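The complex appears here minus one protein chain, its other protein chains still in place.
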Amino acid sequence: MIGIEDEAFIRSDVPMTKQEIRVLTLVKARILPGDIVWDIGAGTGSISVEAARLATKGHVYAVERNPEGIRLIRANAEKFAVTNLTAIESEAPEGLDVLPAPDAVIIGGSGRRLDPVLDIIAARLKTGGRVILNCITIQTLASCLAYMRAHKDIFHYEAIQVQISRLEAVGPYDMARALNPIHIVTCWKN
Amino acid sequence: MIGIEDEAFIRSDVPMTKQEIRVLTLVKARILPGDIVWDIGAGTGSISVEAARLATKGHVYAVERNPEGIRLIRANAEKFAVTNLTAIESEAPEGLDVLPAPDAVIIGGSGRRLDPVLDIIAARLKTGGRVILNCITIQTLASCLAYMRAHKDIFHYEAIQVQISRLEAVGPYDMARALNPIHIVTCWKN
Amino acid sequence: MIGIEDEAFIRSDVPMTKQEIRVLTLVKARILPGDIVWDIGAGTGSISVEAARLATKGHVYAVERNPEGIRLIRANAEKFAVTNLTAIESEAPEGLDVLPAPDAVIIGGSGRRLDPVLDIIAARLKTGGRVILNCITIQTLASCLAYMRAHKDIFHYEAIQVQISRLEAVGPYDMARALNPIHIVTCWKN
Partner (left out) sequence: MIGIEDEAFIRSDVPMTKQEIRVLTLVKARILPGDIVWDIGAGTGSISVEAARLATKGHVYAVERNPEGIRLIRANAEKFAVTNLTAIESEAPEGLDVLPAPDAVIIGGSGRRLDPVLDIIAARLKTGGRVILNCITIQTLASCLAYMRAHKDIFHYEAIQVQISRLEAVGPYDMARALNPIHIVTCWKN
């Protein structure tokens, strides 16, 4: 079952996708047991680990340019006893061309090279495959939407914005503490 | 895997929990294969069906006072070939006392009798069990929080508000269409 | 014109209502030049100062229990050259009975004594007068709604939740930083 608690992951200063966003991302990705998954900009590997637990007979490739992130991905894979997860220190799109063709791609971070990353995905993703982008900036969201609109022959998409607040108990009161909103774009290869 | 598309469920005018909220609710409920689940105010049965697919060796009891809801729950159970789901036409807390003790309880609607419903759950829920409330009104949320604060010896809780907007393509533009916000309260029996 | 920039106010550690919320609160209060305004839980006096600039021929009474708040209210009144503003060190409802009857009341904080505060307002507020509550906790919101529903002969109300995020420029990107949501309840004396 997906939805590991945030506190269960090993992390340092590397930003980590919050549980609720991670869960929605994984649900949108519709990962099946035999799937090959690319997790680009994998950060701490929290999504990679959960994806690997879904793709039990498949494999997850966690691409991350930050060496500290690579260390964390491997530590989390070990902690959760996930063996079908490979961490790859690389800045996408470098390194993507040698990976097996994916059924699902999750993009948590694309650095500043979203279009070439999407070009490779457009070429390699299997028909019916899904690309899920977590966009925390307006520019990444707009670039993704522009790419999808320019490639309607290849992809169709939907997108949501998710805004979560946590109630925090302060004495006899519960006060809402807002988390930053995020857009989740789901793209299907036609 | 959880996260059936909304469109896949049979529904009529009965309000249905949206996919994203359904998924977060199920994740918070942490349903295990052998679990007994009560789904109170089950509506169309969309949560019940997904819970039944998680509690593969357990059983889900969908309690709903609306006869049209009962019809939909059964139709959806049949559509998704779920056999470990029983629809019970009753207005909670009536009917809860004869059910097997639950591991997890989901409350989508409690009519106007939240406190007596929570009293029965407090008595019957297994230690370590979870109660998840989807609150669409301020009064239900406040009542739930007040109950949990008054029963700290039995329960602890956390709560989030979730606000989702869907981007809708209108010509060359994507416009956000807001869904109504909802609070999800997760309570654990100590 | 209302809408002084947050940075223009003198403040210390005392929490201050953000510009957008202050503006919406003042608009809902519909303060006229001759109005008597009570600002209960006035904090830094940011709302009081803006109210005083609207009630040019009236007077604003800023009630605050925190001595540091009282100091800031007076400093801000001086900075903005507002002379029709009196800071009163008191914990409401104490001190309210000796004030002139109000046309508008703004409640930014009521400590834990909302009901007795609303009782005095119900008695003293002029017919057609407005009470605006900024609620940052679920309990204050629920208490306010319950009070208004129990006193339909005296008041009617409407309420909004406001969630604001600021875009923050980070290199070539704009990222949303969420502010905590707040409820604004507007009550009219029938």
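We call the chains A, B and C, going by the order they appear; numbering starts again at 1 in every chain.
The rule is simple: a contact is a pair of C-beta atoms (placed from the backbone, for glycine too) under 8 Å apart; a residue touches a chain by one contact, two chains touch by 3 or more.
In this text the structure is predicted, and so the values were computed from the model without any measurement.
For the chain left out of this panel, the touching residue among B:40, B:138 or B:160 is B:138. Contact with the chain that does not appear here is found for just one residue of C:36, C:54, C:82 or C:154, C:54. The chain not shown here touches chain B at positions 112, 136-140, 163, 165, 167, 170, 172-181.
Chain A residues in contact with the hidden partner, per the touch definition given at the top, are 138-139, 141-142, 145-146, 161, 163, 181. Residues of chain C that touch the chain left out of view are 1-3, 19-20, 23-24, 27-28, 30-32, 54, 145, 149, 158-167, 172, 174, 176, 183.
Methods note: only the chains that are shown with their structure count from here on.
Remark: the per-chain Cα centre closest to the mean position of all protein Cα atoms belongs to B. Each chain gets one centre point, the mean of its Cα atoms, and the points for chain A and chain B are 27 Å apart. Distance from the chain B centre to the chain C centre is 38 Å, each centre being the mean of its Cα atoms. Across the assembly, chain B contributes 145, 161, 163 as residues in contact with two or more other chains.
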